[in-house]
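For this view, one protein chain was removed and the others were kept in their places.
Here is chain A:
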Amino acid sequence: MNQDKSRREFLATGILTTMAVACNSKKLPFDREEDLMASGEKVKLLSIDGNVIEVDKAFLKPVPHMPSVSNEEARKGIPGKKFVMVIDLSRCKNVKACQTSCNHAHHVQDAQNWIKVYPMQDSEKEAPYWQPTTCMHCDEPPCVKVCPVDATFKRQDGIVLIDSDRCIGCRFCMAACPYSTRVFNWGDPNLPVDIADQAYNPETSLPQKKGTVGKCDFCPDMTRMGMLPHCVSACPNGVYFFGDMIEDSVTNGAETFRFSDLVRDKAGYRLMEDLGTKPSVYYLPPVNRNFKFEEGLEKEEPAQKKS
């Protein structure tokens, strides 16, 4: 029930806009119920084809609470899926909405970020660009290889998750990860009481626990509800595409592409391919950019966290 409440808060902040994506399935927030009366107060929503639509506030309803899956199910993953992400560097302006929504949704702690938007410049003469990074959900995950207790594991749908009830806090995975994507709860995490009291769920990575590791989880709880990860739906510039490699399609909510075409036509690549980690996150090179690199700089100062 606690989750219900937090979700309600979510909707209130407007994240709901993207839920239209899942409109065609049955149990959804916009279902009309007999006893509902229109309140007359309208809420603006963004539809899947990019049009702004208005819905009466009375018809808005939180997503029905889905019981979180058992630890065993969470470790298996969703059958028949192979999740993949494509990050289009030509669209990134360092807005960091991805980071904000991720931090909010996962209650990521103050000193931590699961998503980082790096200012990159590969060499002096090359152009700088913004590079968002999530967990790469590698197919040969170095972190999983070194974990002594199976606390971090690779699922059949390609997602790498952490079981904070299992983690012994040795931090070998942090040393092993070449993408510096893992963070550690050095002290007691600062969480709302209702979250902190929940049983740990590897699919939401909540609640974080003292002395254990955390990282981007590709939001499998959202995926189970047929929705996109928070970062994907939060990005105003459509940088992130998420999808299923078996269906061969990826979407940022507004546009959907055939994954193989997209990566082939735009010369997609993965980070540190030479290490053999086989990431599930593909990058499209920063060519024909929508924004100048400098436009992203204004976001820099406040975003740099002070200790």
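In this text, contacts are C-beta pairs under 8 Å (C-beta built on N, C-alpha and C of every residue); 3 or more make two chains touch, one makes a residue touch a chain; residues count from 1.
What we mean here is this: contacts and distances are computed from a predicted model.
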Complex member absent from the view - protein name from UniProt, among "Imidazole glycerol phosphate synthase subunit HisH", "ABC-2 type transport system ATP-binding protein", "Polysulfide reductase" or "Ubiquinone biosynthesis protein UbiV": "Polysulfide reductase"
Option from A:C102, A:C167, A:C216 or A:A234 whose C-beta touches the chain left out: A:C167
Option from A:K57, A:K210, A:R264 or A:K292 whose C-beta touches the chain left out: A:K210
Contacting the left-out chain in the complete assembly, out of A:A111, A:A254, A:A267 or A:V287: A:A111
Chain A residues that touch the omitted chain in the full complex: 111-113, 116-120, 133, 142, 145-150, 166-172, 174-176, 178-180, 182-188, 210-213, 272, 275, 303-307
